[in-house]
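A single structure is presented below for examination.
As you look at this complex, bear in mind that one protein chain is not there, while each of the others sits in place.
After this line comes subunit A, so read on.
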Amino acid sequence: MPKLIWREPIATTTITSRQPTGEELGPDAVPRAREPEPEPKAEAPRRVVTLGDIAGRESGGLVVLLVAVGILTLASDEFLTGNNLANLARQVAIFGIIAVGQLLVILTAGIDLSVGSVLGLSGASTAQFLVAGMPIWPAFLLGVAIGTVLGIVNGLLVTRALLPPFIATLGMLGIARGIVLVTTDAQTVQGLPAGFQDIANGTILGIPNLLIIAIVVTGVMWFVLSRTVFGRYIYAVGSNPESARLAGVPVRMVTISVYAISGLLAGLGGVLLASRLGAGIPTAGTGFELNAIAACVIGGASLFGAKGSAIGAATGALIMGVLNNGGNLLAINAFYLQIAIGVLILVAVGFDQLNTRRSAAAG
């Protein structure tokens, strides 16, 4: 189990080995070979390694998750059963996929409010294609493609029409939901082929397919964010787009891409949800956008951009899922759970602010 300290400071040695003092500045000094006057402010304080440094900003979320799991294991005999865990995985998976997409947008200091509606539109569209007789995989991919296209539109609205992300995606939220209600006439689309339903409800080696997909998505995003140039560019854009542009980062391309990916994952989530439920529900995904944002924030993402990780977003989604699942098992009123999740968001962000302020004061 990882270290259960949360940002507990452990003093370690400084990494610099440069001499702290030097000779006076002078014209005769050899260039670069001389040590300048000591600069008191620039002297780094002793380096402190925290769990945050090791596990990243999602460390707080990990702690909360482990505590929640521990308490539920003790409080309920059912929690740690295979059946319940599989159930939990199915509940959280779709939600985690969307949260990871949302995270990318949040990292660029944007926000995607349209994911819930895009999810609903993609799912219902795929269901309609299937009912109309389209083969399973083309219908599946077309549903995902619809989400991607809407995401690209979001990206273009943000980068070309220069709309604030909040507004651009708020508009898309209304448009996508409206389209799905019009095309389905607000009726549930039923009669989906069994082969399609197996995608989300099947298992491989006893592991639910949905869980596998969610893990793959999270893993890929983790890799993209931490190991690729594109990932680093996302953080750079979120940190300061103008600085990034002057450092040769293709800011527009990156911005459009993150909205496209968010749309793609929302589309994927929608199709998977239709598969899991065996029906295309026009109102599916209502309110998911706020849950996805909450998951990112609980997982350590900053809405100001450049802070957060894929693992964190997935952890955040998992925490919310575990709380819901545990609430059901313990027969806690679901309304109380909403309060609990609200408090959790405030605590997560509050702790982060405290940390930021403390480190600002220190350095």
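The rule we apply is simple: a contact is a pair of C-beta atoms (placed from the backbone, for glycine too) under 8 Å apart; a residue touches a chain by one contact, two chains touch by 3 or more; residues count from 1.
Just so it is clear, contacts and distances are computed from a predicted model.
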Record-based protein name (UniProt) of the chain missing from this complex, from "D-ribose transporter ATP-binding protein", "Tryptophan synthase alpha chain", "nitrile hydratase" or "Fe-S cluster assembly protein SufB": "D-ribose transporter ATP-binding protein"
Residue in contact with the excluded chain [from A:82, A:133, A:206 or A:248]: A:248
Contact with the hidden chain (one of A:98, A:158, A:292 or A:310): A:158
Interface with the unshown chain - residue positions in subunit A: 14-16, 18, 25-27, 29, 31-32, 35-37, 39-47, 109-110, 158-159, 162-166, 168, 227-233, 235-236, 238-252, 255, 305-307, 359, 363
